[in-house]
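Note that one protein chain is taken out, while the other chains of the complex remain in position.
Up next, subunit A:
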Amino acid sequence: MISFELSEEQEIARSAASGLARSTLAPAARAADEAAQIPSSALNGAWALGIVQAVADPAFRTMEQPTVLNALVLEELAAGDATVAAAIAASVGFAKAVAEQGSDRQRAELLPPFVSDVPRFAAVVELDGPLADDTAANASVTRVADGFRLRGGATMVLLAKPSTHLLTLVKCDGRDEALIVPLDTDGVRVSKIHGTLGLRGLDWASVAFNGVTVPASMRLGETASANVQRIRDASRIALCAMLSGLSRAVFDFALPYSKTRIVHGEAIARKQAIAFKLADMHVAIDAMRWMGLKAAAELDRSPEAPRSARLAQLYASDAAMRIADEGVQVFGGHGFVRDLPLEMWYRNARSLSVLDGLVGA
């Protein structure tokens, strides 16, 4: 039965996240971007909303539509600061994969630290080839007696420094596998990246795997291959949610400005060239958030949602980039200067839309 009505619980979570985004995240976003560091007040506040804890805590495992709820919260967080949202989404991605697909032992060992009052980080990465300064010719994954051996790297990893583990998505013998790699494993090298286009507070690094051995006990699910598609789908839903939030921030900022900015004797909002841009933003934002929520609802009742999740992310990536772009344009020169958030949103929109696979909802 088709319904667009949020449950009371979802509405409460959304509203709490929205309040935090307005009061704490948005005001701190510019300074965080300049300093390339998320302030702990913002991070602690977002962490305290509890979506990572709910994923990791067995007590919440009976929750209805957890992915929908996470998507709603991530959207609101990203409307305040996409950097903070992405940090939380990284831990959600890791913890959710372990909670849903880990063996009993993996769950017991890896999840309790996430049920905590202080933020804990872990991320999902894709083994995507050799790094520029690597000696390895190609990324490779081989089966060895007691597990897997990894060579290659992940070019852009968020929050690698504070993270404890990386859930590494690989292909082995033609099958998708998810391998849990503690960051202190021999052969794992983290190299800080100095300066990124956007989402600058995420302390980006590249991670090289120089012949890293992952024991079979750290293969997600242990005895069989994990459903990696599900992990990817959750990542795309998270991205769609965050892109929706970011787009809303642009729209909400541009709309009142366009009504007060007088050019040639009248507000620019009264000119179709500007009014139509805003109308298009409004339409696209509504469409993208429902696409993400549809994919989330699908993932909550089926093992995977490859089509809806991918299409949601594709649509949101395109639309959010366009919205951030037009947001800058509405403000003209003011959109280009760093006093206002438009240029930051423009950079962040480009960054979020290429982060396929690094986060989760």
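Rule of thumb we're sticking to: a residue touches a chain if its C-beta (ideal position, glycine included) is under 8 Å from a C-beta of that chain, and two chains touch if they have at least 3 such contacts; residues count from 1.
Just so we're on the same page, contacts and distances are computed from a predicted model.
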{"item": "Identity of the absent chain, which is to be given by its UniProt protein name, from \"Histidine--tRNA ligase\", \"ABC transporter ATP-binding protein\", \"Acyl-CoA dehydrogenase family protein\" or \"RNA polymerase sigma factor\"", "value": "\"Acyl-CoA dehydrogenase family protein\""}
{"item": "From A:Ala108, A:Val263, A:Val283 or A:Val337, residue that would touch the chain that is not displayed", "value": "A:Val283"}
{"item": "Where the unshown chain meets subunit A, residue by residue", "value": "1-7, 10, 64-65, 68, 229, 232, 255, 258-259, 269-270, 272, 275-276, 278-280, 282-284, 286-288, 290-291, 293-294, 297-298, 301, 306-308, 310-312, 314-315, 318, 356"}
